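Handing you this structure, nothing more for now.
Just one protein chain is left out here, and the rest sit where they should.
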Amino acid sequence: MTTTSQKWTVETRTAASTVFAVIAAVAVIAAFAAPLFVSRSMLQDLFFILTMLMLAQNWNLLAGYAGLVSVGQQAFVGAGAYAMFAVVILGGLDPVLALPVAGIFAAALAIPTAFFVFRLDGAYFAIGTWVIAEVFGLLFAQWKALGGGTGTSLPRDATRDMFGVPFVKELFDTKSSAAADIVTYWLALVLALATVGFIYWLLRSKQGIGLASVRDNLQAARSVGVNASRLKLVVYVATAFGTGLLGALIYIQTARISPDAAFSVTDWTAYVIFIVVIGGIGTLEGPFVGVLVFFILQNLFADYGSWYLLILGLIGIVVMLFAPRGLWGLFTDKTGIQLFPIRRRLAGGPLVAHSREDTHG
Amino acid sequence: MIWIDTIIQGILLGGLYALFAAGLSLVFGIMRLVNLAHGDLIVLGAFLILVLVTALGLNPFLATLVAIPLMFALGWGLQLVILNRTLGDDILPPLLVTFGLSIVIQNGLLEGFSADSQRISAGALETASIPLGPVTVGVMPLLTFLSALAVIVALNQLFYRTSLGRAFRATSDDPVTAGLMGIEPNRIFAVATGIAFVVVTIAALYLGTRANFDPTIGPARLIYAFEAVIIGGLGSLWGTLAGGIIIGVAQTVGAAINPEWQILAGHVAFLVVLAVRPRGLFPKGL
Amino acid sequence: MAFLETRALTASYGDFQALFGVDIALEAGETIAIIGANGAGKTTLLRSITGILRNGADQVLFDGKPIGTASPPEIVRHGIAMVPEGRRLFPSLTVEENLLIGRYGRKAEGLWNLDTVYDLFPVLRQRRNSPGTALSGGQQQMVAIGRALMSNPRVLLCDEISLGLAPVIIRDIYAAFPRIRQSGAAIVVVEQDIGQALKVADRVYCMMEGRVTLSGKPADLSRDAIHNAYFGTA
Amino acid sequence: MPILSLSDVSKSFGALQVARAISFDLEKGEALGIIGPNGAGKSTLFNLITGNLQVDAGRIHFEGRDITRVPAEKRCLMGFGRSFQIPQPFEKLTVFENLVVAGAFGSNLPENQVTGLCAEILVECGLIDRANDPAGSLTLLQRKRLELARSLATSPKVLLLDEIAGGLTEAECHALVETIRAIHARGVSIIWIEHVLHALNSVVSRLLVLDFGKVIGLGEPGEIMASREVREIYLGIEI
Partner (left out) sequence: QNSKIKLGYVSPQTGPLAGFAEADNYIVSSFLQTTKDMGLDFDVIVKDSQSNPNRAAEVARELIVDDEVNLVMVASTPETTNPVATTCEGEEVPCLSTVAPWQPWFIGQQGNPGDPASWKPFDYAYHFFWGLEDVIAVFTNMWGQLETNKQVGGLFPNDGDGNAWGDPNVGFPPVLDKLGYGLTDPGRYQNLTDDFSAQINAFKAANAEIITGVMIPPDFTTFWTQAKQQGFTPKIASIGKALLFPSAVETVGDQGHNLSSEVWWSPSHPFKSSLTGASAKEFADDFTSVTGRPWTQPIGFVHALFEVAVDVMKRVSNPADGDAVAEAIGATKLDTLVGPLEWGTGALPPFAAKNVAKTPLVGGQWRLRNGGGYDLVIVDNQTAPNIPTGGKMEPIA
């Protein structure tokens, strides 16, 4: 090969993404400062939005990027939450320290789970993950020390004395429960940044482009050396980690667990799928849009009980039929704007076409 | 003795699951459509029968006969208007649309019928039983099992003996080439869903007469139906029956050991079968 | 007016345009051949005619009627049947069922029924109950042709029916063509096997990269002209 | 020692036997051509060699190691590069990204170290001006070039090319032959399936003829082309 010493470079940024990066940086700073100037109820709404966003980003990575359409992510929410309760109640650990334990526990469970579900494809995979989640739920329902099918509550002192709470209580001069809200909110914010950052980093890394190639054409990807099954396994375990950790965080705030709640397919997977699909699957931006839509719908209609759910169902159907790439998909199709660009553009060197005679001299 | 009874009760229970699963299997086998609303559709059917029983004073079996054409039309229309648009390589659209449908049906029924437990009364049949040697077999469970058997035989006849059945199979193999034969895949799919809804109505009869039902109990039964379909093997109706029986027997045997393990045992049986035979017991094309 | 005609036919797969204004015409009872290199767009042309790819209404005319937007089943009802590339038998149907399904959309009376198809390809009668895909490639091709004939079509479209077959078998299959022509059907054969195409066709169209680059009677076409039309000029 | 060696490799799809006890050796640095009628099993043979399909029977050795059960991605890392007869680009990625995947994974290098290599290959294959376009928007000929370019980006020791010359003009065909010769000259062993015989014969030193999954001839191009059997098989295509 002729190696001319042209300076080839690769770019991923776009004008929109640069502007967005600046706005995002400001937003992140504002978000960290939020406890200073927003009401507690707003803070809790933000916590809800952040946790749903993270669940959605995790599921999106799994289904949208790795093609693993799981309807059993509640398995990891529940496992993480139960792990947290176990180490806090039975082990006396601080709930904040329990978070990584919960993530690791969920990831560890994901490995034997993968043994079963990775034998399955498509719809079979989806149902398989669902069954596994049911099995987890039933097994945790046998854990008598944590209340079996009854469930149990986090001792009040556990969150009251949680890492950071006394400090924040002093700082903001509020009651413990409000201070705990601030701490969990900050944790959620840090985790959300980490999650989005990790996924964005992954997608821009070598592994990310490998995933994209697998999604486009499995045979061809394997033929150029991409180890598709390992990549998928890594993503599966990584999302299990993230989902389990989140499960623990969510249940620090809820403070009460029962198998039915922690392994609820509706709360932890169906709504999440709804969010991702409404927003736009296979994009980092989609879950942001989806979670906002979901939040607004919930605030507007949740008090209408069954009508609310009915409307949610109808919206899901309509979006899937008429905008299968979600609201963000509609938007990018019109504008071409991407906030998290992952395209690698070749630049530098003489990008003019070389005729073969030139190269071969 | 007790073990024989446990197995027999398990087989009969398997008949119920197979009946729940048969419609799912049909739709899944022909158009790879994962219908998450199937359980709710059975509940919808049960409410329809209930309304016919209470409003017209019909016997539940007669009411089912009346409900069947209505449900067929509903399935036909649903497929034509909504579900056909979701078919393709991507499994998400049908998953999401039928999930949405499931929520819509559940909450629509809640608005219409409240959350009260209902039951379709089958009168003395409900508790009637036949002594069969060492075990006693309830008439309704037996009828359920025989209906499952009849449904599966009838569907097999339809599939393998009629021109419509050929069209089903051809379209399921290759919808594009089926179009070249003058088959309208969308219409064939609509007919298939219509037929699946007929099966749903029969399942609804037994769901409604067996025990209580309310608008929210659909999803709990859906997972067993899916398990039966998957371990039976895609597109194999006899496989679906076998799958239902495996899950039913696993449940009763698990319960006989300890009721704590009853439902878990069914799921574990499912996972074990899949670990050994990822494509199910009787995958198509073997 | 021609019996079947395409006018400035274009076709795309997503972003990728495969046909750029193709005009061909077929007279009643006539046999034409369409030849061209791999990827020239021959299959795409047939897919457009059969409605698998949708076109503008006026881009395809049959008996003077615009049928460019018709669906495949509607095209079949008009009497246009296709032997698709790669045979495409239905794996879950037996040989006989594969043949029977050919009548599903158009039950026109005519020469062809199970018996006459079996007479045309006697070997199929013996294998009538085997799954279609258990046959040899040549036998499968016979089933695919028989299946198309079962609707007693007025136009028969054949896409590369010699593809992947041993020369003897190709001979057998093309030996059936005179009988098919006798039944009154007009035929379009798409072939890469130019020799074979020139033998059966009344007229030939040559395609390259989505365009018709040459057409005429076999006798009027020189080797060089075909070669140029195939590969472009140097 | 041959770089690649097949012994009694067989494969069936249901009742259809597409490879029947195929055995041959490829010497290091050799260029071997494969011809045979449509459906003879040529592409299938490639799939067996690269691990995209599993053999039913027989053994495959690469540089003396038995690789019969090694998965496709590992074989690529060992040094197999291939093009697909029906181009299989990663349609949503750009042309450049298609090569980056192949370069980074196939040569097992960090992504930023393959930029130059990929760019050079794009120049060599005449695709540099489409580098930042989605591969899905390429024309057929460009797709075929992309197949070649992508297989080169994996830095193969053995390059398997499946019908890359079909539909080219004389000039394009000539340029392609030059490119392949240059690759060969760098020491890459080549197996090339091609119907365009004059192009094939100007590169390869041996021809292997497949028919119905069986090897019916293996030898010097001249000798093979002279055999009656082969002429009969190509009867149709020789205008």
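Read from first to last, the chains carry the letters A, B, C and D; within each, the first residue is number 1.
The definition used in the following text is that contacts are C-beta pairs under 8 Å (C-beta built on N, C-alpha and C of every residue); 3 or more make two chains touch, one makes a residue touch a chain.
Since this is a predicted model, take the numbers as computed values, not measurements.
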Based on the whole assembly, the unshown chain contacts which displayed chains?
A, B
Which of A:L189, A:L218, A:V234 or A:A255 touches the missing chain? It is A:A255
Among A:V19, A:L36, A:A145 or A:L171, contact with the omitted chain is made only by A:A145
Just one of A:Q57, A:S70, A:T129 or A:T159 touches the chain that is missing; which is it?
A:T159
In the full complex, which bits of subunit A touch the chain not displayed? Write them out.
40-41, 44, 48, 89-90, 138, 141-142, 144-145, 147-156, 158-159, 175-177, 180, 254-256, 258, 260-261, 264, 266-267, 303, 305-306, 309
Please identify, in ascending order, the residues of subunit B that touch the omitted chain?
2, 5-6, 9-10, 13, 16, 107, 110, 114-119, 121, 123, 126-129, 136-141, 210-214, 216-217, 220-221, 248, 251-252, 255-256, 258-260, 262-263
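Simple rule for what comes next: only the chains that are shown with their structure count from here on.
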Touching subunit B and subunit C alike: which chains?
none
Stepping chain to touching chain, what's the minimum from subunit A to subunit C?
2
Counting C-beta pairs in contact, which comes out ahead: A-D or C-D?
A-D
Based on the averaged CA atom positions, which chain is farthest from subunit B?
D
Here the gap between subunit A and subunit D, centre to centre from mean Cα coordinates and rounded to Å, is 41
Chain-centre distance (mean CA atoms) for subunit A and subunit B, in whole Å, is 34
Whole-Å gap separating subunit B and subunit D, where each centre is the average of the chain's CA atoms
50
For the protein chains shown, what form does their contact graph take: line, ring, star, complete or other?
ring
Which chain pairs touch, all of them
A-B, A-D, B-C, C-D
Given the complex, residues on subunit C that touch subunit B span 50-52, 71-73, 76-77, 81-82, 84, 88, 90-93, 97, 100-102, 104-106, 147, 151
Looking at the complex, which residues from subunit A come into contact with subunit B?
63, 69, 71, 115-116, 119-120, 122-124, 126-128, 130-132, 134-135, 138-139, 142, 265, 270, 273-274, 277, 281, 306-307, 309-310, 312-317, 320-321, 324
Of all residues in subunit D, those that touch subunit A in their complex
50-52, 71-74, 76-77, 81-82, 84, 88-94, 96-98, 100-102, 104-108, 110-112, 115-124, 126, 128-129, 131-132, 150-151, 153-154, 175, 178-179, 182, 186
